[in-house]
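On to subunit A.
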Amino acid sequence: MDPVLLLVQALNGLQLGVMLFLLAAGLTLVFGIMNLVNLAHGSLYMVGAYLMAAFQGWTGSFVAALLLAVPATLLVGVAVELIVLRRLYDRDHLDQVLGTFGLILFFNELVRVIWGPAALFVAMPSALSGTVALLPGAPYPVYRLVIIGAGLLVAAFLSWLVTQTRTGMLIRAGASNPIMVAALGVDIRLLFTLVFGLGAALAGLAGALAAPLLSVESAMGDGVLILTFVVIVIGGIGSIRGAFVAAVLVGIVDTVGRAFLPILLREIFNRQVANAAGPALASMLIYLLMAAILAFRPRGLFGARG
Partner candidate 1 sequence: MVEPLLTVAGVIKRFGGIAASDGVDLAIAAGECHAVIGPNGAGKTTLIAEISGELLPDAGRIVFDGADITHGPAPRRARAGLARSFQVTCLIPSFTALENAMLAIQARQGHSFRFWRAARADPSLKEPAMEVLARVGLGGRAKVPVGALAHGEQRALEIGLALALEPRLLLLDEPMAGMGPVDAARMIELLDGLKGSVAMLLVEHDMDAVFRLADRISVLVYGKVIASGRPEEVRADAEVKRAYLGEAA
Partner candidate 2 sequence: MRVSAIDRPRIAVFALFGLLALVPVYSGLFDQPFYLTLFARVMIFALAAVSLDLVLGFGGMVSFGHAAYLGVGAYAVGILAYHGVDSVPIRWGVAILASAAVALFIGAVSLRTSGMYFIMITLAFAQMLFYLAVSLKAYGGDDGLPIARRGTIGPIDLNNGTQLYYLILILLAATLTLAHRVVGSRFGRALEGAKWNERRAIALGIAPYRYRLVAFVISGTVCGLAGALLATLTSFVSPSYMAWTRSGEVIVMVVLGGMATLTGPIIGAVVLLVLEEILATLTIHWMLILGPILILVVLFARRGLWGWIAGDRHG
């Protein structure tokens, strides 16, 4: 196996991992603290990407667009929380699934109405569009490294927020025991809105950062939402640390698996079998990983509650 290729794929996996972490960190808190199954989190990711495209078209600047898109997504998230989700906190999970499923249908169509059915593209800032040689003969796109850096920065910030501040202490307590936090006399509604806004901003950031790498289109958040679910299930609901470990694990296993599993199978089976089974198995890898982890730990690696 080519070590340079392995390094490149591992970095690609890490990049996918930090992206998933940005989505999972907010969502796992929403699940844990508000006991709310929010399917519309992927929609916020999509909204972030669309707003990024719109603001870039308007300002012509990547940085300005990013600085506008993230708070704008936060506002969209808070509006959704106030108008719809707030009414779903006391409902059972099935109602939450259906209500937020309705939100997804709505948002997926709304972006088509506003921006048309064709995919939009977001330009990378020219300063970040080049490559850098990690090792001699191993060029790697700078932008992807920037995403990894940004993701790790956010992880560090969240880790500080959750472990070092009073708000963070409430968030942690809320994730493992929401009733107790309410009993402490904390304004739980405010905490909910705050956490939801934080999650929305992180989802928007993920969408905005991913926009130059993908085509921005309707339903782009759906697939990534389910990957985020896999991350949360593996990490354990309500655990930011679990979300981080699981996101990196899923990102790397998925990316490296897709790159190397077909090659690996070719060593064992004949070419025809390997070519057919390789991609199929690679596409199932993270789900099988999830099943295997659940077989031993039904509440995920760091999960406290179901």
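On how the list was made: all candidates are chains of the complex that A comes from, given by their letters.
The rule is short, and it goes like this: contacts are C-beta pairs under 8 Å (C-beta built on N, C-alpha and C of every residue); 3 or more make two chains touch, one makes a residue touch a chain; residues count from 1.
Bear in mind the structure is a predicted one, so any value in this text is a computation, not a measurement.
Q: Given that all of 1 or 2 sit in the same complex as subunit A, name the one that actually touches it.
A: 2
Q: Can you check the complex and tell me which residues of subunit A touch candidate 2?
A: Listed in rising order, the residues of subunit A that touch candidate 2 are 31, 35, 37, 84, 87-88, 91, 93-95, 97-99, 101-110, 112-113, 222-223, 226, 229-230, 232-233, 237, 276, 279-280, 282-284, 287-288, 290-291, 294-295, 298-300, 306.
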